[in-house]
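Of the protein chains in this complex, one is absent; all others appear in place.
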Amino acid sequence: MASGFHAALKIAKKDILSQVRKKFEIFSMLLFALIAGLAFSFALPSALVEDLGGEAAIGAALIWVIVFFTGMFGFAPIFLAESESGTLRGLSVAPIPAWSVYIGKVIYGFVLMSLVEIFIIPVIQVLFGFTMFGEEPLLVVATLIIGTLDLAAVGSMASALTMPSESKATIFPLVYFPTATSGLILLIEITRVMATGTVVVIAAGLTVSLLFVALLAHLVAMITLSAGVFSYALSP
Amino acid sequence: MEIVGIFCVIYLWTTWIFAPPEKELEELIRIFFQHVAPALVSYAAFGVTLVCSVIYLWKGNLKYDVISAASIKIGLAFTTITLLSGMMWANATWGTPWNWDPRETTTLILWIAYACLLVYRSSVDDREMQAQFGSIFGVIAFPAVILSYFSIQIWDTLHPQVITGSGLQMGMEHGITLMFSMIAIGLLYILLLDLTYLVDSAEEKLMKYRMTRS
Partner (left out) sequence: MSHLSSEAIETTKLTRRYGYRVALKNVDIKFPVNGIHGLFGANGAGKTTLMRIISTLLRPHGGKIRVLGYDPIEESIEVCERIGIVGDKDLLYGELSGYENLEFYAGLYGLSKEILNVNSTKLTEIFGVKSWLHEPVKILSTGLRKRFDIVRSLLHEPELLLLDEPFSGLDRDTTEVFKEYLGEIRKSRTVILTTHNLQLGVELCDDYVTLRKGEVLSSGPASEFDGVL
């Protein structure tokens, strides 16, 4: 019997190895992110961007929106592929705790999305002419990591929930959106504050660090909640 | 239960006739009474869904899943009333019905979240799977309620705060009317939940009978 986290890492490694060879999902996610960026550039001509608070303010939000939507279509196969090929049964029947399957998939989703971000963030920054790394680049990177982990946690759970549904592909966004939005809002606020250096919508007295703590709390809550109920998804 | 229904109607009419027009807002205060109670009761309804979902996952008794589903529908109805009455107030007070204010936005997210939950449930054919996974989703969806409720604390909003730490910020008659509206809507919720539960479980029995005959 393998310990829970150990098993999770093995599962993540297996998925990453498969993806390195297959490359399909990662490439389609990268292209999708690029297309989304392009679509936004049509919607936001430079004059409008100026009115809305400058490139930094828009760009920060834009990055998260693009990541969010790329996740909406990139996280769907995380459990669906296992379910359709039948291999999910192999994971369910292995002597590992149910939550380790979930956590392994979250790690994999995180790695996948991080690779997309490493590519798309510089591209968006160049296309829209701003930088999100402002004054405290470490804090921005930390937010990126936590935010991506948060979206991966939600995306993996949503993917698992689509398994019993009749119309799996169409139902995924409906499960993903409600659960991801709370995190998304926090992420956009934090990133925008850090990029522009000004407090836009937050109440006076709330600093960035407080928001960051809220984001961390959200991450912990989503992961704990999902890992807790996951055994009911693997053995109904 | 019919008695409760009658009481509800009496209480509801109290809000219209009994409470006097407020100084600044005059008749508009009436919207307030149709807005606050449905909002809070909808949060409670989704809370009931959370609790029943957890109990179903734990015990496996389909009865809890029927209650959970019924509560989603009624909660959604009350959230709709909350949004619409809120928009009427906003239009009257500030000129535009929708401002993308955090409270408005998070409540809209709440509405969409539970509407998605309903659609999700209907997309799962197997009744047991529908209950099992619908309950899991019911648990995961609850943070949206928390976000909506605490949105006024987290963000700077235009949304008025009448229930602050120091107590009710309103006149005596309004306070009483508010209390009555809370009781009325609360009772209305319980009544609707009971009726929906009866109808839904009857439907389930019918389905069961049809399928075992074939």
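Note that the chains are named A and B in the order they appear, and that numbering of residues resets to 1 at the start of each chain.
Methods note: a contact is a pair of C-beta atoms (placed from the backbone, for glycine too) under 8 Å apart; a residue touches a chain by one contact, two chains touch by 3 or more.
Bear in mind the structure is a predicted one, so any value in this text is a computation, not a measurement.
The hidden chain makes contact, of the residues A:Ser18, A:Thr170, A:Ser209 or A:Thr224, with A:Ser18. Take chain A: the residues that touch the chain left off the picture are 1-2, 6-7, 10-11, 14, 17-18, 21-22, 85-87, 89-97, 235-236.
Where chain B meets the omitted chain, the residues involved are 60, 125-128, 207-208, 211-212.
Assume only the chains that are shown with their structure count from here on.
Each chain gets a centre from the mean of its Cα atoms; for chain A and chain B, those two points are 30 Å apart.
Chain B meets chain A in the complex at residues 57, 102, 106, 109, 112-114, 116-117, 119-120, 123-126, 128-130, 132-133, 135-137, 139-141, 143-144, 147, 154-156.
By the touch criterion given at the top, residues 157, 161, 163-167, 171, 174-175, 177-179, 181-182, 185, 201-204, 206, 214, 218, 221-222, 225-226, 229, 232-233, 236 of chain A touch chain B in their complex.
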